[in-house]
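Here the complex is missing a single protein chain, while all its other protein chains stay put.
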Amino acid sequence: MLPGPLPGLVLTWQIDGLSAFFALVILSISAVTGIYALGNGRHHASFPGSGGLYLLFVFAMLGVVVAGDAFTFLIAWETMSLVSFALVLTEHRREEVRRAAWVYLVMTHTATAFIVSAFLLLARGSGSLVFAEWTAHASASDAGIASVIFVLGLVGFGTKAGMIPLHIWLPQAHPVAPAHVSALMSGVMIKLGIYGLLRLSFDWLAPGPAWWGALILGLGAASAVLGVLYALMEHDLKRLLAYHSVENIGIILLGVGAAVMARALGLGAIVALALSAALFHVANHATFKALLFMGAGAIDSAVGTRDLERLGGLVRRMPFTALSFLVGSAAISALPPLNGFASEWLTFQSLLQLGRLADEPQTALLPLLAGGALALTGALAVACFVKAFGVSFLALPRSTQAAAAREVGALELIPMATLALLCIALGLAAVPVVTAIGSLVPAAMLPHDGPALGLAAPAGGRLVLPGIALALPTFGALALLLPRLLGPVRARVAETWACGIALQPVHEYTAMAFAKPIRLMFRDIVRPVRDIGVVHRSGTRFVASVHYRSHIAPIFERYVYEALTDRLVAMARVVRTLQNGSLQTYLAYLFAALLVALVLAR
Amino acid sequence: MNDAGAVVDGLAVALLAVALFSVTIRGLVAGVWLLVAQSALLALVAATMALWSGATHMWAAAFLTLTVRAIAVPAVLLWILRAVALRRETRPLLSTRHALILALALTLIAFFAAGRLELADAFPAHNALPVSLALIFVGLLLMTTRRKAVSQLVGLITIENGIFLAGLIATLGMPLFVEIGIFFDLLVAVGVTAVLTLRINEHFDTMNTDQLRRLRG
Amino acid sequence: MSEAVTAAGLAFLQLAVFLALAPGVNGLIKQIKALLQGRRGPPLLQPYFDIFKLLRKDSVVSDHASAVFRWAPAVYAAAFATAALLLPVLWIPAPLAGWGDALALVGLFALARFALALAGLDTGSAFGGMGSSREVAVAALAEPAILLALFAVAWRSGGTDLSGMSAWLQTHGAAALAPSQLLAAGALVIAVIAETGRVPADNPDTHLELTMIHEGMLLEYSGRPLGILMWASLLKQTVLFALLIALFFPFGLASSAAELPLALAVLVLKLGALGLMMSLVESSSAKLRILKVPELLGAASALALLALVAEVVVG
Partner (left out) sequence: MTLAPVLIGVPLMAALLCVFLGRRAAAVSAAASVVTLAIGSVIAFGSFAVPAERALGGLVYVDALSGLIVLIVALVSAIAALYAVAYVRNAVATGEIAPAQVRWFYFWLQLSIAAMFAVPLLNNLGLMWVAVEMTTLTTALLVAFFRRGHALEAAWKYLMIGAVGLAFGLFGLLLTYYAASHALGEAASALAWDELRAHASALDPSLMRVAFALVLVGFGTKAGLAPMHTWLPDAHGQAPTPVSVLLSGALLNCALYGVLRFHLLATGTLGVQFSSDLLLGIGALSILVAVPFVLVQHDLKRLLAYSSVEHMGIVALAVGIGGPLALFAAAFHMLNHALAKSTLFVAAGALGQGYGTLRLARLHGAIEVAPLPALGLVLGTLAITGTPPFAPFTSEFGIAQAGFLGRPSALVGAVVLLAGTVLVFGGMLFHVLRVAVGTGPGRPHKAAFPFAASFIGLPLAALLVMGVWLPPALRNGFAAVAGVLGVAP
């Protein structure tokens, strides 16, 4: 309880189950990436004091989670953005780094303006800035203002989380930041957008109309599908992972949306189930995304490039990184028995049960469609990480740097190994972890009749990952041992068959080629642009070389954001001509102002 | 008693005539001399009001008007013009005929506006106040239509004279030390502007303010 | 402790049944196709001979292959073995019903696909890459259809537990002909054709590199690993057929130990019927171009969606 700088303002703290959960996620991941930073820092330029900024970044994130009133929350929130902005600017010599940092900070600042307006409307309703007061007066505010507050909050927190229409800063800022920073930003910082959204829709506002949940579900589904589609089209490893953060935020939003909709319809059990799905996925995504970004950082420092088309054959040269990256890829593709599958399973269950128990057809169909979108996302995620892992680690190295790559130091391998083990552990211990999360979520957020968050879906369908984790190795061993009964066989090493000629790296499938079928199948959404340049040998019809360049049209950047900024700048240029330099015009302005003032004063 | 009012009204009309005449002429030196005439008339108005009200500070105000507005300021202006050897104003933005029509229109507006202000019983000169507003508007017209720096300065001083006249009519002049402050201000303002005008002429070899339009945006 | 042993015994029994029937189903389909096309065709037991021949042959491994290549067959086979035990085909509940449900089944399929696709990429050959790329692309379109169909079926029995669904359908026999069930069945059949790589989506019998999706990934395998992979992919096909049976025609299951042989016979009959249907479909339609497969699977998703709408609206 500190006296704030404005009259009637007091800085308070509020630590309940939800903030404890997020604080735990923040501390654990930042500890691991901190160790990784010590190791990885050697390879990259970092300005003096970046270590201190890193600690301030973690401290600011903790501040956001434990803030008890709007002012402290905003101070911590924007400090977090500012410090991460500075860290993103580490390699400020490159133009795209400056542009990415600028886009990042401007969008975050605009988001903060939305959050400030939402907070002030809430303060207008309850007459104070302290969160506890807001919860007390939650049911007092009328529906109209509550909806305005909800939409403002959704835009503000959604931008920070990287929800689809507001996500463009994420794939620009994360790849250029140093590996440990983007691991922390992607793994943990965007979750604070989810934290804000949860507080808004469960603590500070009374159960609103069903369209709130539907809106979040729609945006979540869009984020998931488009996120993974754009990830598939990327061949820069870190941009691919950044787009995957958008996808996973979409999956978390599906959980949150289902919870909000269930709360509007008064289905207590579903709220508990959906909340557990969202929160469990928050923890899981923090784990495997940080792991994958650290892997990408390791590749970047070992090979010197992140372009998938110039990697390859790293599994033999960097075995440990490959192993942990494989575990991370399997986890993010939601494969049993890892943690990704557990939280996605929960999300599927909550969507299905919500669909079943919702009364009118239209509210029932949306969750089920969202389930279909989640299924599509899951399958595309598998495709994307087969590409990411396969093209970068397997077969022949596609460039000399990749061939000369060497395994990174222990300081980088240990954090990756711990997170890989954590993925497996979270998967196997899914049931106790989810029940623990259930006890953390404050009762206020659950409607009175909601049971504790258990893995058992209310109406059937159980998942015991340890069981499956036991069955898989046993049957695997059987598959390898039983044929031995038919006698020993030998394995001879030979060249891969390449229609009779010696295999070169150029024969291998590139990332672009791997994603081609999916790019063509989804060309209406992704709108690929392709240009082929054929160079003939001088004067003859014989082709000397063919240049193939393909990229996907940045729909959101071009048609939404650039259109907006261009119009704004054009308007500014027109208004700028008002200052035309002539004293006579300025005196005319003054005289006009006087006339207007006198007319008003009549 | 009312003869004082009549005298002030007469002087006010004369002032208006001088102002309208200054809109039409193109010569800079002539403009300055018209300014002298304006200030002299103002001094007379102040003197008659001093007679009428018998307030001592009115005499001081009259004396100050004479010394500062009628003698000191025009002297500075003439000194500038002689230093720069400039005689004629370049073609102003508005042709003489249009300027005159606009000036008359502004005077009508002044009379209409003064009527609404209903500053009734300060001093029985019923058309002195509209003239002061007319002076202000004509001053502004001069500033916005003339190109030479000096003529813009003449316009500015015309506005100041108009306000001084309004002050005299409405409240028989401000308190004395405020009056002194305002005169001191006027003197310093003209001094600083004179220095600036000389520097502009030295740098641009002309007093034409069209050169001063490069700072944009 | 004793019922744990019997449960394990029953589990291995169901696994043995599946492993035994898997090659037979494929042999039957080949026989019927040959009959329809007016030629003799290979003997019914030919798949068994192929598998056992391969299991005894030495293998040739590419020098670029890594551990992924060596472990992929084991993971692939294990996934489908576990999936097989989730299905209630001989008795209710399924041996591993307690550990997983329909979503777990789909997850296991994804795990197998992940392993095999990586193996396809591991040797660096263009054909492996093409096979993996197309496999994951086709699967990406099949999965929403499967999920929406599963949701439509799960809707009625209240949960995604496979044994629960079959038990529910057994007790409400009439509901089997409800419109939503038929639409869901249609969608699932198309999805199964795509998953198992049968004709309209992929040609299982060809070795023309540019047309095969599933075979492309196996190209680099030889000897025993190839045998394991082939047996596992046949097991996958039988598991998918069993899924169709469990969801839409779960009648004739054993209720006590005595009725096991009868249940086994009924299962063989049902698998035979499905095999007949598949061969009819194959001999009546040609293989689609890879870029036309999305329309096929799009139709499957549309059917599944209609099933859901029918389920929600008609109820």
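Quick notes on this one:
A, B and C label the chains in the order they appear, each numbered from 1.
In this text, a contact is a pair of C-beta atoms (placed from the backbone, for glycine too) under 8 Å apart; a residue touches a chain by one contact, two chains touch by 3 or more.
These numbers were taken from a predicted model, which means no experiment stands behind them.
Touch, as defined at the top, links the missing chain to these shown chains in the whole complex: A, B. Within the full complex, the residue among A:L120, A:L365, A:L440 or A:A498 touching the omitted chain is A:L120.
Here the missing chain is touched by one residue of A:A101, A:L226 or A:L503, and it is A:A101. Interface residues of chain A with the unshown chain, by the touch rule above, are 2-9, 11, 71, 74-75, 77-79, 82, 89, 92-93, 95, 98, 101-102, 105-106, 109-110, 112-113, 116-117, 120-121, 123-124, 129, 568-569, 571-576, 579, 581, 583, 585-587, 589-590, 592-594, 597-598, 600-602. Panel shows chain B; residues 117, 119, 122, 136, 140, 143, 149, 152, 156, 159-160, 163, 166-167, 170-171, 174-178, 181-182, 184-185, 188-189, 192-193, 195-196, 199-200, 203-204, 209, 211-215, 217 of it touch the chain omitted from the view.
FYI, only the chains that are shown with their structure count from here on.
Taking the mean Cα position of each chain as its centre, B sits at the greatest distance from chain A.
Averaged C-alpha coordinates put the centre of chain B at 101 Å from the centre of chain C. Of all residues in chain B, only 93, 140, 143-145, 152, 209, 212-217 touch chain A in the complex they form. Remark: chain A residues 576, 579-584, 587-588, 591 touch chain B in the complex.
By the touch rule above, chain A contacts chain C in their complex via residues 313, 315-316, 326, 330, 333-336, 341, 345, 348-349, 352, 355-356, 361, 364-365, 368-369, 371-376, 378-380, 382-383, 385-386, 389-391, 394-396, 457, 459-464, 467-468, 471-480, 483, 486-487, 489-498, 503, 505, 507-509, 513-518, 520-521.
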